[in-house]
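Sharing a structure with you now.
Heads up, one of the protein chains got dropped from this complex, but the rest are sitting where they should.
The block that comes next holds chain A.
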Amino acid sequence: MFYREAGDFKTSYVEDSQTFPIRFDRWRYYAVVILAVAVVPFFINDYWANAVFVPFLIYAIAAIGLNILTGYCGQVSLGTGGFMAVGAYACYKLMTAFPDVSILIHVLLAGGITAGVGVLFGLPSLRIKGFYLAVATLAAQFFLVWLFNKVPWFYNYSASGQISAPERSVLGVAVTGASATASAKYLFCLAILFVLAWLARNLTRGTVGRKWMAIRDMDIAAEIIGVNPLTTKLSAFAVSSFFVGVAGALFFSVYLGAVEVGEAFGIQKSFLILFMIIIGGLGSIFGSFAGAAFLVLLPVLLKNVLVGQLGWATDLAAHVELMIVGALIVVFLIAEPHGMAQLWRLAKEKLRLWPFPH
């Protein structure tokens, strides 16, 4: 079996622009989907769900969201944590105000509300770029966390200042609250990620994606071909924030169950997701998955190996993790800005020509 496009001729432009133009890639994709849908749910337990699968699925959504804004449209944001908080609090308010409405609707509406907030904070991007925009989004991050701490209405005047998710179910199966099972949480997040990743893929391969990338690569030239910079940047903020808001809603309601805003959605979260897309690959949907998987798995792996096997102290292992992530960020930023996704692409290119490299 050779990894090849030869003999796999495209007879239409539709076929030529499909997501996985090489047959082997397509098969591997189907295999992963079948594995994720039909195998994992039967073996998943609470440990795997909470340590690996559920956070991975949710971070992947957030990473795709940030990648749309930063990787595709070139607008750096350090406000991801704050926007996740918007999604979480919107979801909480909706869940408690309308207990009879499906949680799925609430999660999507939370995304919609976050999109609106994202557009609002995206307005300055028209005037400011790069470093200054990053600082403006950083201000949004701190403002939003402060807001959710300060205004009791957001946490329904609870004494602890926390928000906690009541039990809600989809198709009769609980997905939030104490009695939700590992496989239910996993499947709920998987379904949402699956649909959102597909939407993101469609947006980035067509007109909208080209507009975003045109603004990213050279905004003057983008204007000369008729791209309106205002609406294009704002559409990136809106779509990106929708994804991030959905991720925040799931992070709160399905994954954590109870949230203290500064802890769950602080500036560390913004950096974590930024690191995911840098390591995974800017401007790549696949890279968003890779980066999320890597940064979710790395601490689990280090903990099991360094602490579990070698008997290191936990804080020492945590420091090693920081050093590894820091080094990787530097390496990727300098040597391979397109991240693991690009390494993967290069490996495939080599493979495509193997065993005759010319």
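Methods note: a contact is a pair of C-beta atoms (placed from the backbone, for glycine too) under 8 Å apart; a residue touches a chain by one contact, two chains touch by 3 or more; residues count from 1.
Everything below uses one rule, namely that contacts and distances are computed from a predicted model.
One chain of the complex is hidden; its UniProt record names it "Branched-chain amino acid transport system ATP-binding protein", one of "Branched-chain amino acid transport system ATP-binding protein", "Cytochrome c oxidase subunit 1", "FAD dependent oxidoreductase" or "Electron transfer flavoprotein subunit alpha/FixB family protein". Considering A:A31, A:L123, A:V151 or A:I224, the position touching the chain not shown turns out to be A:I224 (whole complex). Among A:L104, A:M213, A:L297 or A:A318, only A:M213 touches the chain left out of the display. Those residues of chain A that touch the chain absent from the view are 12-14, 17, 199, 202-203, 205-208, 210-211, 213-214, 216-218, 220-229, 235, 239, 283.
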